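With one protein chain held back, the other chains of the complex are shown just where they sit.
Right after this comes subunit A.
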Amino acid sequence: MKLTRSILLACAIGLSAGAAQPAAAQEEPFYHGKTVTILVGFGPGGGYDLFARLLSKHLPEHIPGAPTIVVENMGAAGGLPAANRVYAVAPKDGTVIASVNASLIVYDLVGGSAAEYDAKKLQWLGSGTNSNNSILTWHTSGVKTIEDAQKTEIPVGASGPASTSYIYPALANAVIGTKFKIINGYKGSNSLDLALESGEISGRSGANLNSLFARNADWVKDKKINFLVQIGYERDPALPDVPVLGELVSDPEDKQIVDLITLSTAFGYNYWVAPEVPADRVETLQKAFDETFADPDFVADAEKAGFEVRAQSGKDLQKRMSDVSNLSDKVIARTREILSIQ
């Protein structure tokens, strides 16, 4: 019986280890026969998840060795456990890719204590799409422009202090003196839309323009909503007359805070691997991401699902990171306050 048990044990270990055996032969590309995991820091069904699943279909053709790509979800706690896992626990051989909310980068840059990753050390592979965010009001709210919002208090719905629906209005209140009364507690973007339509709230933020245009095309067409301000580094071509928040801020410190918080919008659906992943494999993956984002098949598939591909290469993201990495203690303290990080 003892013997049988140890044989069983050996078999079982073999089974569980089988997925990650070392490369068989030298001449074959590393990714041949491998399984690459994209760990998504959101539950199934949302934008990050769907975009990753589209990628998993097209990315293999562009990686030498054509690995199988699977998408795993760890949606808890805003994706923090997913980011921690890819950085600290998962294999560092280039077979595990993180796709988590870019606001987690900001979270670490201002010293969020639950981050086990160092945002400055991540190796960036690229970003598939990004889209400006905005603060908008319902047409009956009486607040049509950002100037109105600086004079009149209106209820603005939000889904909690860690969500962009709270952070952007709070940021505007802090740096340009708007009078948004933020009401937390709505569950998810669509609940906010419903509350907006029923008149329970007068305004909201947190929805990126891309998905807003796809989901509520009639609101834009019938002028049901007013865009007060955009969150992003540049104005969206579709809203040439709506200022971005950064334009309205003159104080250099405030501007730094706005730029830092805007990062989470600008990075969009981003992908990175842990710092220990060998440079040649990072290069292989960076190239594969660039090629996939330029692949007409992928672009067509993404468009069908309502995503407009706006690629940023891994090197682009790397550069943006170095732009925001030098922060004074005061900027960090104020940003933490706006983000409600304790």
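The criterion applied here is as follows: a residue touches a chain if its C-beta (ideal position, glycine included) is under 8 Å from a C-beta of that chain, and two chains touch if they have at least 3 such contacts; residues count from 1.
The rule we apply is simple: contacts and distances are computed from a predicted model.
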Hidden chain of the complex, named as in its UniProt record, picked from "Paraquat-inducible protein A", "Transport permease protein", "VWFA domain-containing protein" or "TctA family transporter": "TctA family transporter"
Of the candidates A:L50, A:I105, A:V249 or A:A266, the residue in contact with the absent chain is A:L50
Using the definition of touch stated at the top, determine which of A:A162, A:A311 or A:I332 touches the missing chain. A:A162
For subunit A, which residues touch the unseen chain? 1, 5, 8-9, 12-13, 15-17, 19-21, 37, 39, 43-47, 49-50, 53, 56-57, 70-78, 80-81, 84-85, 89-91, 114, 155, 159-162, 181, 183-188, 190-191, 193-195, 197-198, 200-201, 214-218, 304-306, 340-342
